[in-house]
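Of the protein chains in this complex, all but one are displayed in their positions.
Presenting chain A:
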Amino acid sequence: MDNLIMALGWAGLYGPMALGAIGSMIGCSLAGQAAAGALLETETGHGRYIGISAMPSSQSIYGIVVMFALNRDVTPENAAGLAGIGLLCGLALMFSAIYQGRSCASAINVSKIRPEIFGMSLAPAAIVEGFAVFAFIFALVISAGVPA
């Protein structure tokens, strides 16, 4: 039983980083595929499409920061806390990156047709980013309470 708790503790430690990175990979890939298609159809503004497709990469950075904040010797006393915070924060980052990628793909699709709505079309992706920031900040706050 102790071994399982210890394993979960280590998973919680590395979870925000790994799950955030998985989410970023998928999100950037979805938005990047949309950007590649938009390059076919447009004469200008290619840089901004590629720029948007990198938006979901921020979740990986948040994951790294949370991982460092949680980084400590894993013991049976703190393993459950690390698992709870790390895995839940990781899942939040992963899903936010995937859905942000989809929002970015839609933004690219519509701004290709009407370039003047480019800024407004990014609002949904920015809102999703906001939720990722919540998960990130409160993971940092809560991590202070986990015994070292």
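By our rule, contacts are C-beta pairs under 8 Å (C-beta built on N, C-alpha and C of every residue); 3 or more make two chains touch, one makes a residue touch a chain; residues count from 1.
We adopt the following convention: contacts and distances are computed from a predicted model.
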Per UniProt record, name of the chain withheld from view ["V-type ATP synthase subunit C", "Sodium:proton antiporter", "ABC transporter permease" or "Sarcosine oxidase subunit delta"]: "V-type ATP synthase subunit C"
Touch with the omitted chain, as defined above, among A:41, A:73 or A:116: A:41
Omitted-chain contact residue, chosen from A:55, A:70 or A:105: A:105
Absent chain, residues of chain A that touch it: 30, 33-38, 40-41, 102, 105-106, 108-109, 112-113
